[in-house]
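For this view, one protein chain was removed and the others were kept in their places.
Take a look at chain A:
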Amino acid sequence: MQEVPSVPLLRIDSLRVESITPTSAPPFLQGINLRLMPNEILGVVGETGAGKSLLARAILDLLPEDLRVTEGEIFSRERPLSRLSPAERRAFRGGEVALIGTNAKELLDPVVTVGSQLVRVLRSHHRVSRREAWARAVSLLAEVGIVNAKERAHAYPHELSGGMAQRVVIAMSLISEPKVVLADDATLGLDATVSVQVLDMLVERTRKMGVSVILITHDLGIVAHYCNRVAVMRSGRIEEIRDTVDFLARPDHRYSQDLLEAAKARPIPWVRSIGKADTPLLEVSNLVKIFPGKRPGEEVRAVDGVSFLIPPSETLALVGESGSGKTTIGQCLVRLLQSDSGRVLFDGQEITTLSEARFRPLRRRIQMVFQEPYVALNPRWRVRHLVDEPLRMLDKLTSAERLKRVHGMLELVRLPARYAELYPYELTAGEQKRVGMARALISRPDFVIFDEPTTALDIRVRAQIIDLVRQLQSDMQLSALFITHDLNSVRSLAHNVAVMNRGRIVEMGSMEEVFARPKDPYTQKLLAAELGIEGIHGPQGSAAAKKKGTVD
């Protein structure tokens, strides 16, 4: 793409944002220089706390009340924003630069229909009749991919799925025809297939309307697939800003190199133990779990006749989107949920029909690492207390012995021994995940269920957790069920893969085989939605979009 010799839509000159109260802490943003040209998609990537969202809020002049710009200036088409009158500033927000935020459902007014909300925004910027505005809202909703837009415009936000709500928020940002769209982690928390659909649509729409985009994300895959240029942010600064292709090929900065390295899949280092696999450690056959539906008499088959085997010291990854029943299976295996039918043999013993008292000794050998680390840890207990809970239940040890075991476990999950005295809120998300793992591993289990160990983590933290799990697998000869929707981590962690869709396993096989030659259409769809960073030669959208392009 050639550099267009025109006026930048947005120009940020040596921006610095600081707290109003004088502190010794470093400024929240400093030395930010940025230019956004027409028809450009600029990626802003960085980890939590890098100041990405703050940058977006600074551009809209909506900084939190205790922060302010102390240096530098932002220009919109060469007009300094600090000189705008309040009325001009209001017209600028949404009229020239529009925001698409994270977690769309919370961004919509819960008691107003989505159509009316679009009308509200449009009529804040353009003098159009209510009728005309409604017609424009409906047609835009159709353009952002909402089926049956005429009817759905009358829906309330709580009646929409997350992906639908995100599309509505995108429509809301585009309806007053801005010049620039700031997408702040717009697809965070959506399923991968939905996320790429939404991103493909966003990029296509903005390109059609001639709108430039600043795509803020923590996902290098999104940057690699959608952005012309990329700015890497870290602790309030822009580390480097480059053409995406160049950046992926040879990043300048050490930090960027670390990020890229962390985002790549690890090769499978270990050879599977051959010959020992005559008796599987876990054998699940025809497992069924039914939940009552929303209306009386209705039922949801969350797990619908699922069978799989896990040999000793091997890992099976259960992949699928939210609602596919992955976590339900995990909870049935540790009997947090009672399955409705089917057999689960653990080390040759049927466990679904065991009484709780007989099952209890087995709990030591089957452990689960829960998904939401903060929610799964009692906030009023110290780490020491949290980690030795299974021991207090299962073994009669003195407190000194238990503390020794706790310290040993913390060392195993790479946490310093002093962390034993901390409370969960004092830990970062990655550290909380480690504590969750230490708690599961302290009873020296043979089999561990990891429920989404890598989601919602920053790139480098995620890589650390993956490395940790890999090491545990080889050191402890652990068998594991690895529940995730993060396909990239499956590449680094699993011997075998089972793909789930709507409570059923649609495809199962060795990881290499399934990933290289997926047979089921659903698996193919999942893999097409994956935004990898290897072998990218410029912004091109997702694999699904490319495929659609060639078919048309």
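Keep this in mind: contacts are C-beta pairs under 8 Å (C-beta built on N, C-alpha and C of every residue); 3 or more make two chains touch, one makes a residue touch a chain; residues count from 1.
By definition in this document, contacts and distances are computed from a predicted model.
> Unshown chain, UniProt name, "NADH-quinone oxidoreductase subunit N", "Acyl-CoA dehydrogenase", "Chemotaxis protein CheW" or "Peptide/nickel transport system permease protein"?
"Peptide/nickel transport system permease protein"
> From the listed residues A:G31, A:G49 or A:G95, report the one that touches the chain absent from this view.
A:G95
> Among the options A:N39, A:T70 or A:N103, which residue touches the chain absent from this view?
A:N103
> For the chain left off this view, which of A:R77, A:H158, A:R360 or A:R418 is in contact with it?
A:H158
> Could you tell me which of A:L81, A:V121 or A:L259 touches the chain that is not displayed?
A:V121
> By the contact criterion defined above, which parts of chain A meet the unshown chain? Give residue numbers in ascending order.
Interface residues of chain A facing the absent chain: 60, 62, 90-95, 98-99, 101, 103, 106-112, 120-121, 124-125, 156, 158, 169, 172-173, 176.
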